[in-house]
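Please see the structure below; I have some questions.
One protein chain is absent from this view; the other protein chains keep their places.
We just call them A, B and C in the order they show up, numbering each chain from 1.
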Amino acid sequence: MLDVQLPGLSLKNPIMPASGCFGFGREYSNLYDLSQLGSIMIKASTQEPRFGNPTPRVAETEAGMLNAIGLQNPGVDKVVAEELVWLEQFDVPIIANVAGSQVEDYVYVAEKISQSKNVHALELNISCPNVKTGGIAFGTVPEIAAQLTKAVKEVSAVPVYVKLSPNVANIVEMAKAIENAGADGLTMINTLIGMRLDLKTGKPVIANKTGGLSGPAIKPVAIRMIYEVSQNVSIPIIGMGGVQSVDDVIEFLYAGASAVAVGTANFVNPFICPEIIQQLPDRLRELGFEHVNECVGRSWK
Amino acid sequence: MLDVQLPGLSLKNPIMPASGCFGFGREYSNLYDLSQLGSIMIKASTQEPRFGNPTPRVAETEAGMLNAIGLQNPGVDKVVAEELVWLEQFDVPIIANVAGSQVEDYVYVAEKISQSKNVHALELNISCPNVKTGGIAFGTVPEIAAQLTKAVKEVSAVPVYVKLSPNVANIVEMAKAIENAGADGLTMINTLIGMRLDLKTGKPVIANKTGGLSGPAIKPVAIRMIYEVSQNVSIPIIGMGGVQSVDDVIEFLYAGASAVAVGTANFVNPFICPEIIQQLPDRLRELGFEHVNECVGRSWK
Amino acid sequence: MIKKELMVVTKQEEIAKHIFQLTLKGDLVSEMGEPGQFVHLKVSEGTTPLLRRPISISKINKERNEFTMIYRAEGAGTQLLSKKQAEDVVDVLGPLGHGFPIGEAKAGQTALLVGGGIGVPPLYELSTQLAAKGVKVHHVLGFQTKSAVFLEEEFSKLGTTIITTDDGSYGYKGFVTSAIADYNLEYDVMYSCGPTPMLKALEKQFGNKPLFLSLEERMGCGIGACFACVCHTGDDIHGTSYKKVCSDGPVFKAGEVVL
Partner (left out) sequence: MIKKELMVVTKQEEIAKHIFQLTLKGDLVSEMGEPGQFVHLKVSEGTTPLLRRPISISKINKERNEFTMIYRAEGAGTQLLSKKQAEDVVDVLGPLGHGFPIGEAKAGQTALLVGGGIGVPPLYELSTQLAAKGVKVHHVLGFQTKSAVFLEEEFSKLGTTIITTDDGSYGYKGFVTSAIADYNLEYDVMYSCGPTPMLKALEKQFGNKPLFLSLEERMGCGIGACFACVCHTGDDIHGTSYKKVCSDGPVFKAGEVVL
């Protein structure tokens, strides 16, 4: 009753950790069997290794948190050779998050990482608010996002999902441009750009000044955007933004997501993904569903 | 130590209730003396009376709430004749929130309401997410916002502040366009667009489907935008979005606001504005300030 | 006058399945009087849940400076409330709104009080006050099922009390409207509080006689400032006239507002 079929992805269940909130799975593999997961969205890979931003990189806010990790990663070659090979021991399809500063970077990483045998889909991170170049620009101008999507589609060996930034006035326009450029799916939402100031120093708590706002605080924005986009595109959506519980998952499905990723909540409760997977069948039955698919888009269908 | 001078506004202190969260002050006048307030941002007035949206119009979210009141008001003539005249008994300058569906509506209301003797400034609501026409469109396209600002400036008898929508990719661009069009100040932020679904019905909790997200959840977005805008314009900003305490007020001042409005928190604690005003001097002294002005823009100065 | 006070819990008990009776003590009680008014409660210190919760006043005890509420622990807010124990404090704003006009029933007349589920509690203070001034009171109280029934004994002491359940597991099986008809209850004024479908049915069938209805609506401020809780008025031709449930209501004369 939980299986979900999406381009490139044949999922046991619709639950997966969100990119950047699960590393490459190693730490969580000490806590539970990763094969239980529907999929894993691994941390963003870039062409070259990156250290990311100076610390402090996180700050807590009301019902949320800011982060400015800045795409720290060992570079795509190491990710492919070490992390993805290590992940092969688990029976779980990987969604590889791809980032960069210019189109060529994305193309390079996408071509390379999409060859890994357990990578079943790419997630183009055109919406990272925490890097100086690239990232967010790709995520706020529809034409640029479309170009990037096309370029990556040409080289990718697996279906391409594009991760939308919520920091736009018209999310539907953006989604349509990306769909028209050939994307196989969308993932949404990335973080809202936010800031917190220290009361004593008067300065931003985060060294990078601004950070990406995630967690329960942003859920209403995520639900609204998925609701709007899902009615206007015909490619599937993997939803995320503030999911904390099985009920939140169902709300995302109702809004129009076909699967749901859990980000920040992994920090609060590292067992949240398997817990939700375990609770989902009963909760679905309680609400009168026989299959998780029946929930998808129920808010507008 | 609390007095603040802004275009058109000579304020006893920098604290005022935000538009739509205080009606026209009548209800709160039963609870405390409104003359304590720095100013009052009254509920939006439109040319004709409006009932607004069907109920439910509010829904709670994590550390926030959604509203879709839909600019309910008795029309500018009644506001001028009944509400503003009634407010004359208090020693408090009024900021009149002006809304409409097209430029002519705004111009009509602005011209009329700006003549009231206790209206010391207008706040152009170009960012209301809860009305079908107008509102948000004015708030997301810089050229349209600029045109509207110009048109209203021509007829207004008092300084014009423009209220910015956070639902844009580039808030600085918007702010600059409005500054160049002649605005005397900015107020920010209005609500983020959000949605909540009912778990049992699968449908939006709010009859209007989407609503405006306010409250502590959006504070990091407000702080970030004020931080960005205040460094790029030379007109003053009245900040708002999730203020709940005296420390929040100081954070908004640090970010670059010259005065601060309190919205949703009035519903949680109807005495919040006078409480903050009372606490502010001590808190400022504790932090080493002699005048509230010293906090303004401290995060980047 | 509306006040805000940190009131002290003197007693909290579960009186039916998920139904809690909570008694609070404090000076705010001296402001209470009209049956059918409500209070707006902040159930936690932090930001979750953020908003206050409206709960009707069910009994007022001026001598002891106490009042009682009865509520169903359902969502996050009421569940937190149900965990409060004696000596804990609750942040109360109230009393709010306009309640039932007891002046509409004269001594010697008969009042019919019709409640549905969690709409039953405010009728208790109403019935007490009516009975005290010599009005004969009948009660028809509808519940979903046997385990949800509460206050039967208390109401019975004040007047005839008919309990109905939707599933027939206790008392009369069926809706309160059918019970009123089947029992052929005579009355001069009807007062009611309960789910909107019930209020609508009552208005349709008994709107020709004096009828007062207590409404529910999602609220923001609870004091009339935010316009969250408005409803259209019955006689409105322009579509812009309104009443606020929180401050003009929650009790309205049938027909005054559109249900």
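As a convention for this text, contacts are C-beta pairs under 8 Å (C-beta built on N, C-alpha and C of every residue); 3 or more make two chains touch, one makes a residue touch a chain.
What you see is a predicted model, and the numbers here were worked out from it, not measured in a lab.
Trainee: Where the complex has a chain not shown, which of A:244, A:258 or A:299 is the residue touching it?
Mentor: Only one listed residue reaches the unshown chain, and that is A:244.
Trainee: Touching the absent chain in the whole complex: find that residue among C:46, C:75 or C:168.
Mentor: Only one listed residue reaches the unshown chain, and that is C:46.
Trainee: From the listed residues A:3, A:27 or A:82, report the one that touches the chain absent from this view.
Mentor: In the full complex, the listed residue that touches the missing chain is A:27.
Trainee: Can you tell me which of A:63, A:76, A:109 or A:240 touches the chain that was removed from the display?
Mentor: Selected residue, touching the omitted chain: A:63.
Trainee: Since one chain isn't shown, list which residues of subunit A touch it in the complete complex.
Mentor: 20-23, 26-28, 30-31, 43, 49-52, 55-65, 67, 69, 72, 74, 215-216, 244, 264, 266-271
Trainee: For subunit C, which positions touch the chain that isn't shown here?
Mentor: 44, 46-48
Trainee: Considering the whole complex, not just the chains shown, which residues of subunit B touch the missing one?
Mentor: Output for subunit B: 62-63.
Here is the rule we go by: only the chains that are shown with their structure count from here on.
Trainee: Across the interfaces A-C and B-C, which one involves more C-beta pairs in contact?
Mentor: Between A-C and B-C, the larger count of C-beta pairs in contact belongs to B-C.
Trainee: Round to the nearest whole Å and give the separation of the Cα centres of subunit A and subunit B.
Mentor: Comparing mean C-alpha positions, subunit B is 34 Å from subunit A.
Trainee: Could you put a whole-Å number on the gap between the CA centroids of subunit A and subunit C?
Mentor: Distance between chain centres, rounded to whole Å: 47 Å.
Trainee: So, what's the distance in Å between the C-alpha centres of subunit C and subunit B?
Mentor: So the centre of subunit B lies 36 Å away from the centre of subunit C.
Trainee: List, in ascending order, every residue of subunit A touching at least 2 other chains.
Mentor: Answer for subunit A, listing residues that touch two or more other chains: 62-63.
Trainee: For subunit C, what residues touch not just one other chain but two or more?
Mentor: 47-48
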